[in-house]
Structure formats: structure tokens, C-alpha cells
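Every protein chain but one is kept in place in this view of the complex.
Presenting chain A:
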Amino acid sequence: MASLKALKNRISSVKSTQKITRAMKTVAAAKLRRATDAAVAGRPYAERLEAVMASLASKVTIGPNSPKLLAGTGKDEVQLLVVATGERGLAGGFNTNIVRAARIKADQLIAQGKKVRFYIVGRKGRAAIRRIYPGMIVADHDMSHAKKAAFADALEIAKDLIARFEAGEFDVAHLVFSKFQSALVQLPQTIQLIPAAVPQAANDGPRGVNAAVEYEPDEESILAELLPRNVAIQIYRALLENQAGFYGAQMNAMDNATRNAGDMINRLSIQYNRTRQAAITTELVEIISGAEAL
């Protein structure tokens, strides 16, 4: 049986832990709101860009001269997985789930005999990926300096990726991140980044209005401008979704932790009270039997 003092210490330690987790939950909730706002604010641009891409791609026929970012290198030997995880832990299974999704994809590709390389964004994925696939990380992008996902970061990553792509370091790139469904649900996702997965324009619909569009300078140069930007946007969106998802997961994890701490305090308090009562009873018995002996 634990001594009274030890129990008391444990209760107070659990209490202070609970204070911390409760504070973290509150902070995560506030940050979650900000992160979802940012995600929502970024949506119009992404939607419009996608629409423009779709209407352009339906006009340009993919030939040997079309931009590589759209047509690909014609091979799929070397596959790059861009894995975007959170910067911090204490968010339940958030980072683990992303890493798991990346592993599934990687194992699948390896089983097909492809060469897999990793490009890591975010601190938390690095260690895990390095452990499972040693020597396969080509680069990682440190995001720990930034408090929130900025477009500048996405742009930097995109530029680096495109430079590597043009240098022939890889043929196909996939992006692994966590889609923010709600504060409770984050879905790890894998999307194709390079070559661009062009949204198929609805060809069946009446698109006569579109036919008359004038392009300046011309379709191909616009597309060439647009594709790198699209990569950046995809990455930016992933970062935003990740951020929102991360805070959602953290809020949840901390909520659970707070509740668990509460349960634990209850249990410990009961034990403490029982022990105290037992001690008092023993003491009484001792006094009474002492008195009787006189």
C-alpha cells in the first residue's frame, strides 16, 4: 500500500499535468480556428487556378513538346514521395498516420520494382522515415521557423522540387499529407504532384463560351507559367490542411488527456481517502488498546 504522502504527491503531479493538457487544449482550439480560417481563405485561389488549368489542359494536346510538368518524363522509375507532417508531437496519431500512409505508398511502389525517394517537410516525419527507409531521404525542408504555413514556404519547396525534377532526379512525385475533414477526423492522403494530375474539364457540357477565349501570350506559355505555380499551390494547400488537422488532432488528444487525468485524480483521491481512514482506524485501535492495557 502506497503511503499517504506518496499518494498526495501523485495526486498533485497528475493535477499539474491536467492543468498543462487543459491549457494546451485551449491553445490548440484557438489555433485550430485560425488555421481553418487560413485554409478557407486559400480556397478561392486554388479553385480558380484549378478551373483555369482544366480549361487550358483541354485545349493543349500533350505531345513531345509539351511541358514536362504536365506530360511527365515518360518514365516512372524513380518515385519521389513528398511527406508533409507536423512540426510537433502531442497530437495523438496525427504524425504517425501520415507516416503510415507514406509507408503504404512506398511499399506498394517498391513492390512494383520502383526506386523510392523521400522529400520530407516537417520535423516529425523525418526520424520515422529515416528509421524505416534509411538512406532514401533526398532532402528535408525545415518548417520549424514558421509559426504558420506561409505561401513563401510552399513556393520555396515547389521551386526546389521543380529544379530537382528538371535535373532528372525523379520521374513522378506524390504528396502525402493529412486532409482536414473536421476537428475530429483527419484523413491521410496521397496525391500526385508531378506530373500534374490535370482535372478533366467537363467536355460534355456546353462550353461554347470558353471557345472564344483569347490567350495572351498563348496557351502553351500560359500553361508553362501555370504548372509550377500549381505545384506550389498544391503544396500550400497541403500545408494548410496539415496545420488545421494538426491542431484538430492536438485538441482532441489533449481533451482525452485532460479527461484521463481527471479519472486518475478521482481514483487516486478515493485511494488516498481510504488509506487515510485506515490509518486513522489503526491509530484509534492503538490508542484504545493502549488505554485498556493501563
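What to note about this one:
We adopt the following convention: a contact is a pair of C-beta atoms (placed from the backbone, for glycine too) under 8 Å apart; a residue touches a chain by one contact, two chains touch by 3 or more; residues count from 1.
What we mean here is this: contacts and distances are computed from a predicted model.
Per UniProt, the protein behind the absent chain is "ATP synthase epsilon chain"; the candidates were "ATP synthase epsilon chain", "cytochrome-c oxidase", "ABC transporter permease" or "Nuclear transport factor 2 family protein". For chain A, the residues touching the absent chain in the complete assembly are 38, 41-42, 44-46, 48-49, 52, 56, 151, 154-155, 209-210, 212-217, 221-222, 225-226, 229, 232-233, 236.
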